[in-house]
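The chains shown are only part of the set, and none of them has been moved.
Chain naming follows the written order as A, B and C, and within any one chain the residues start at number 1.
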Amino acid sequence: MWRAGKKASNCWLSLASVYGAEVVAHQGWDSVLIDMQHAPTDFATAYAMLVAVSTTDTVPLVRVPWNEPDEIQRVLDAGAYGVMCPTIDTVEDAKRFVGAARYHPLGYRSVGPNRAALYGGADYISKANETILTIAQIETAKGLANVEAIAKVPGLNMLFVGPSDLALSLGRPMSPNPDDKVTLEAVDRILHTAHAAGIYAGMFSLDPEYARAMMKKGFDLVTCTADITMIGAGAKMAQSFK
Amino acid sequence: MWRAGKKASNCWLSLASVYGAEVVAHQGWDSVLIDMQHAPTDFATAYAMLVAVSTTDTVPLVRVPWNEPDEIQRVLDAGAYGVMCPTIDTVEDAKRFVGAARYHPLGYRSVGPNRAALYGGADYISKANETILTIAQIETAKGLANVEAIAKVPGLNMLFVGPSDLALSLGRPMSPNPDDKVTLEAVDRILHTAHAAGIYAGMFSLDPEYARAMMKKGFDLVTCTADITMIGAGAKMAQSFK
Amino acid sequence: MWRAGKKASNCWLSLASVYGAEVVAHQGWDSVLIDMQHAPTDFATAYAMLVAVSTTDTVPLVRVPWNEPDEIQRVLDAGAYGVMCPTIDTVEDAKRFVGAARYHPLGYRSVGPNRAALYGGADYISKANETILTIAQIETAKGLANVEAIAKVPGLNMLFVGPSDLALSLGRPMSPNPDDKVTLEAVDRILHTAHAAGIYAGMFSLDPEYARAMMKKGFDLVTCTADITMIGAGAKMAQSFK
């Protein structure tokens, strides 16, 4: 897709529902992201969701709870095509993250794909370093200060904006769809730094219109909504029956 | 509510998501229904969802998979305030169902509330026969033929229309929001039979406007949407990003 | 034990805690009973609890939720040494229950022990009809009326008093440790009927002193407490800190 100059849409999965994941994966999103950081999704549930997404052509991504090598390696072995890591603040953070997702000589990922080898085939290990997507969240003032160096860490494929944490860290009002000038400048800096380094840029939003604008702005991967956001529509509906 | 002449709204839960159930229970619906018949919700998940709904004032109902005394008793012990049973076709079906939900002398429910006693208190057993709601689905031609007799089974509290099965059984086009004349006559007959027998009537819909019309028509409990229906909104959204 | 004229103690398990089951199984009870009727214990949890009890010499019994052949067969395949069935009211009930627990020609249990064959060995199937304990709860007026005939159903090993349901069904005050005259006469009748038919008698209690009295009275298997009863001690303790 990206080679064809297109942008990739993404739906965020926070409900820890295996059936919900399969339903969403059938909706036509380019990718889904299984969130293990800010959702009640443990490894067993994420594994089951990865299996469910594998019944479709939608690309499954996973956000791990933190920059921990075991979590990163396990979701890749379980069949994630890409892994997002929160709060990458320094080059060291980025190297630790990327290293866990890459086999020798690019990293220290240990050999033993299990589900991954089922879909990836016998040559999974020789190809994984090229095909697995590594996505670093830049979401603090510190990460922003180091963003140019982080973008150049070999094996990193994408910088992804975490707008709420970023705004909070910059002392600005939080919004999933930032309109604050300082925050927006930071967002732009992340976008341009990624592209300048020859890697992708991603953005989180829960509003399809804002997401569309972010794609136009140049982001390669944009979260457009979440399962829990769609369910949130019920609150207004419920009130209408009062 | 019903004593005050109001109608009760309901949100259907098909996603088997414990977190989703808690989110929906916070939205202001009068009740939620945990579906164990046509959803991947087993007893353990239904139990966890009942606990989640108990953190709010929303009334938790459960639809059991079939007219089985063990399922009915277990969801009541687990804290359901009401139980819906699919495909009640005969007076015998209704008695078997109602009996499983009522203590002696009204039924054969066995003593041993566990979670139910936590919320219901020490006098749960003496009060349960009055407070637990029993809801029979009328959803076949046979059930319709017997509906007047079913409505008079002592201890039954509500007739609830299952419009898809009813239409299919009547040889009419299926629709969650029926507009077919024959089906609508059957719906009206169920509604009026319930009220004539001094019990409540309920209706399933996944469309808030149709639900509102059903309330106006006189239904006391109306399903207005489902968690999975809200998530279904994503399909159109995803296509807009193609 | 019984051949030696001793009585068997029993601890009831209602907490659906696998670790709790293993702890209790180490305490020295002759048997534990995993309750699937009035506890949040589904099959998966009961299975895990059976495994946990198998790490000790304590005899694992299971109460199924209802007289359903599939539940009875599955807990036996999963390694229960005995199965208790609630609410046996008639000879037909008893035959349906016992038949599900016995292989041909004594019953209709289907061949395919899985965990059971691990502990029972290669000759499990040829021995199971003799070694598996079938326990029928007599806990209604109707069951009491039929108790003599029920006791003679071939392959039934024990009548077990469910005192709360029995008292409720007889229109008497409920108590786990009945002291009501009418209820006590019913309890005695069940005890003597079992022994007259050459089978065992069991009694439920949650009070060790009452349990001891029941053993003296002649009951062969007596429930003496439950995991949840022990935890209940905390309520008084908590109040002392107010």
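Going forward, a residue touches a chain if its C-beta (ideal position, glycine included) is under 8 Å from a C-beta of that chain, and two chains touch if they have at least 3 such contacts.
Just so we're clear, the structure is a prediction, and the values are computed from it rather than from any experiment.
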item: Number of identical chains in the entire complex, 3 depicted; value: 6
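Operating definition for what follows: only the chains that are shown with their structure count from here on.
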item: Copies chain B and chain A - interface residue numbers shared by over half, same or different; value: same
item: Closest chain to global C-alpha mean, per-chain Cα centroids; value: B
item: Interchain centroid distance [CA atoms averaged], chain B/chain C, Å; value: 34
item: Computed distance of Cα centres, chain C from chain A, in Å; value: 52
item: Residue list for chain C, restricted to those that touch at least two other chains; value: none
item: Parts of chain C lying in touch with chain B, wherever the complex brings them together; value: 14, 37-40, 42, 44-45, 65-66, 68, 71, 86-87, 139-140, 162, 164-165, 168-169, 171, 174, 228
item: In the complex with chain A, residue positions of chain B that touch it; value: 7, 9, 11, 14-20, 23-24, 26-30, 39-40, 208, 211-212, 215, 224-225, 227-228, 230-235, 237-242
item: Of all residues in chain B, those that touch chain C in their complex; value: 42-44, 47, 68-70, 73-74, 77-78, 103-105, 108, 110-115, 125
